[in-house]
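Okay, so here's the structure we're looking at.
A single protein chain has been omitted from the complex, and every remaining protein chain is retained in its original position.
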Amino acid sequence: MDWAVLWDYRQVLIDGLGLTVALSAVAIGGSFVLGTTLGCIGSLPGFVARRSVDTYVEAMRNVPVVAKLFFLYFVLGFDAIPAGLIALVSHQSAYIADVVASGFRTVPREQSEAAWSQGLARHEVFVWVLLPQVFRTIMPPLTSQFIEVVKNSSVIMLIGVQEMTFQTQHIEHQTFRGFEAATAVTVLYLVLALAIALAMTGLQRRFFGG
Amino acid sequence: MTAAAGTKDEAEPIIRFRSVDKHFGPLHVLKGVDLDVRAGAVVVVCGPSGSGKSTLLRCINGLERAQSGTITVMGRTLDDRVLRSADFRAEIGLVFQRFSLYPHMTVLRNLTFAPRKVRGETRAQAEGRARELLERVGLADKIGAYPGELSGGQQQRAAIVRALLMNPRIMLFDEPTSALDPEMIREVLDVMRDLARSGMTMIVVTHEMGFAREVADLVVFMDQGEIVETAPAASFFSHPATERARKFLDKVLHH
Partner (left out) sequence: MGERRKEVLWRLALLAILGFVAWSLRDLRWSVVWEASPFLLRALGVSWLLTIVSVAVGMVAGTVLAAARLYGPPGIRHLAVGYIELIRAVPQIMVIFWVFFSAPKLIGMKLSAWPAGIVALSMIASAYLAEVIRAGLASVPRIQHETAWSSGLGATQTFVHVALPQALRNMLPALIAHFVMMFKITSLVYVIGLIDFFRAIVLVNNREFAPYELYLTMGAVYFVCSWALSLLVRRLDPKYTLQT
């Protein structure tokens, strides 16, 4: 084994890490906003709202990310980065919508009834009483969903985006030191997952008292 | 209060049901219910599980909407427009069996939240009143605690205080002690008893017959969606008029 190759290729790895972090951050933000919005709409009493969200969730969830990615890139002709981001966001937002909707089901109906009875308007009940409780309960599954975004961002290498996983293959092609590169990148992914988990625990402590 | 009970036709009742029908799908839950409650009266609603007590209570503040009949509360006949009014809803306090308090807010914020949002009170105003009332029910030291850190009895007392801070004209209680351990029931009933003495109009669904006997002006007995019997507490307990009420009392008094 030759770990020196990691040092020689440090810039390549750092660039890949940077791109993975950037793609993941944008995709996490996007899928969180879209997924939460859809989850909220899906929890409204109206039949059409609920079933529309269900249909979106089913459609997105049952097709692999790579399939969406290639469709966006090769068929619809998006550039690589937008195609990657749209694929990631459309995919994960479906899962997050489901997580949010199941969060709503855990809030006892007394909560919204009590708030409405106190004279709060429907939207105030939603924002001040329901949403905070939903977020409090879904922090753990939301954390896994965010980590899932980082993992899925690796598929974007298939359309030539030089993120971390791409660099593994690049180093293998140049030096046949793919094993070392793959090990290093694996460690980096672990660190990213850990960072997300820690950040989410911190948020949970900060806003929901543990 | 007893004076009010004597002057029956002096004023319009604060709550009036006229042939109210409520269905849940195929289920007929309230069957032509008529009810009059005078301001200041304490009404205990009892009856077997599933008889429609909660539904009756929830119709008063519009949590459930009847399909036919009229419900008049504080002189206003309930319709969409009336129920959209925050002030109308805020004047009817409600305490559930459980989950009344907002678990993500401290006791203080639970109490001051709606007064500030709905009534536009300043923080200082709302907190001042909250402290005062909490003190009175013996919860002064729990002001910064989260509901999860309180006992069931403490939670219910805090929930009552929260409702009172809206200065309600009517208080509704849906089995407020049913989820409590026996030793906590008393501390909640004590608070409710004081409230009754202060002249608050109260509708209480409960199985606490001791409380009913002592505090209630009127007992409403329901069975299968009908009000079977309405009677002053004393006569309801000493000689119930109907066979169904007799059977029910037999069960709850000597179980």
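Quick notes on this structure:
In this document, chain identifiers A and B correspond to the written order of the chains, with residue numbering beginning at 1 in each.
Operating definition for what follows: a residue touches a chain if its C-beta (ideal position, glycine included) is under 8 Å from a C-beta of that chain, and two chains touch if they have at least 3 such contacts.
Computed from a prediction, not measured in an experiment: that's the story for all the values here.
For the omitted chain, the shown partners it touches in the full complex are A.
Between the chain not shown and the residues A:A25, A:I41 or A:V66, the one that touches is A:V66.
Counting over the whole complex, chain A has residues 1, 47-48, 51, 55, 58-59, 61-64, 66-68, 70-71, 74-75, 95, 98-99, 102, 141, 144-145, 147-148, 150-155, 157-158, 165, 168-169, 172, 178-179, 181-183, 185-186, 189-190, 193-194 touching the chain that is not drawn.
The criterion applied here is as follows: only the chains that are shown with their structure count from here on.
Inter-chain centre distance (chain A to chain B, centres taken as mean C-alpha positions): 46 Å.
Interface residues of chain A facing chain B in the complex, by the touch rule stated above, are 108, 110-111, 113-121, 124, 128-129, 132-133, 136, 208-209.
Partner chain A is touched in their complex by these residues of chain B: 61, 63, 86-87, 89-90, 92-94, 96, 98-100, 102-104, 113-114, 117-119, 146, 162-163, 166.
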